[in-house]
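Only a single protein chain was left out; the remaining protein chains are all shown in position.
Every chain is named by a letter (A and B) in the order it is written, and numbering of its residues begins at 1.
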Amino acid sequence: MSLESKLEQLGLTLPEAPKPVAAYIPAVTSGKQVIVSGQLPMQNGELISTGKIPSQVSIEDAQAAARQCVLNALAVLKAELQGDLSRLVRVVRIGAFVQSDDDFYGQPQVANGASEFLLELLGDAGRHARAAVGVNALPLNASVEVEFTFEAD
Amino acid sequence: MSLESKLEQLGLTLPEAPKPVAAYIPAVTSGKQVIVSGQLPMQNGELISTGKIPSQVSIEDAQAAARQCVLNALAVLKAELQGDLSRLVRVVRIGAFVQSDDDFYGQPQVANGASEFLLELLGDAGRHARAAVGVNALPLNASVEVEFTFEAD
Partner (left out) sequence: MSLESKLEQLGLTLPEAPKPVAAYIPAVTSGKQVIVSGQLPMQNGELISTGKIPSQVSIEDAQAAARQCVLNALAVLKAELQGDLSRLVRVVRIGAFVQSDDDFYGQPQVANGASEFLLELLGDAGRHARAAVGVNALPLNASVEVEFTFEAD
């Protein structure tokens, strides 16, 4: 099943590719790799999750935020591939930055919001390498930022 | 106009490629990609900006620090390309780490110091993907660290 059929089955549609919040571009293609800029959990132009985990944001909400980063990245990827997501070969790597209280060590759980969603959407092609770390602050007070490297034909 | 003519026009010259502060090398070429190690805002062997933003460093000073990281990266790139910057095809990605107070969320503004300078120097070839995040501490107390992936012929 195609990625877009799968999204439809789940009742999801890709958002408009989010505009970067600054002087850079959403994606760059280099050889077979498509590098997508760090995505924030934006939905309809607003962050769905802000603050530190877990004092200000629950793990569950942060996982939902990570899912939103995936949707936004796929929207960016689709635009970069001239609308043809069937050119996607696989996900190579994600880097997940989790805005964390100083004593929160559950970054893998939060990043799983993104990782498990990629598996659900893409099957084997969604399997990826990952670095997940905590940070004390993120752009616009987002609870999560995720960057992506894809491989495309 | 070549990158070096552009620098000259701006009254800038590339510094000596900064020495890494530890047991690694400034750049590695892998296929068409040149990966440049995380650059600190060193100028003439000293950091021009140290501390957390904004309690110890203003956003403007941090932007200038990010510009300095770009100059240092271009110096490293030039050395890696045997002195021939015309081999640079484009900037692929930058990763910007901003030493942030726990309640500072303006990392994109700071990273724009680097992003806008790359656009100014390189035009379309300077457009890049980016991840910008806050961190609580950086090497030598630098206010900013920026790593780079370039594509070269």
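Throughout what follows, contacts are C-beta pairs under 8 Å (C-beta built on N, C-alpha and C of every residue); 3 or more make two chains touch, one makes a residue touch a chain.
Just so it is clear, the model here is predicted, and its values are computed rather than measured.
> Out of A:48, A:119 or A:140, which is the one that touches the chain we can't see?
Per the contact definition at the top, the residue touching the missing chain is A:119.
> Thinking of the whole complex, not just what is shown, which of B:3, B:17 or B:36 touches the missing chain?
Counting the whole complex, the residue in contact with the absent chain is B:36.
> I need the residue numbers on chain A that touch the omitted chain, in ascending order.
For chain A, the residues touching the absent chain are 31-33, 90, 92-94, 98, 100-109, 111-112, 115-116, 119, 127-136, 149, 151.
> So which bits of chain B touch the chain we can't see?
Answer for chain B: residues 20-28, 30-31, 35-38, 52, 95, 97, 135-141, 145, 147 touch the chain left out.
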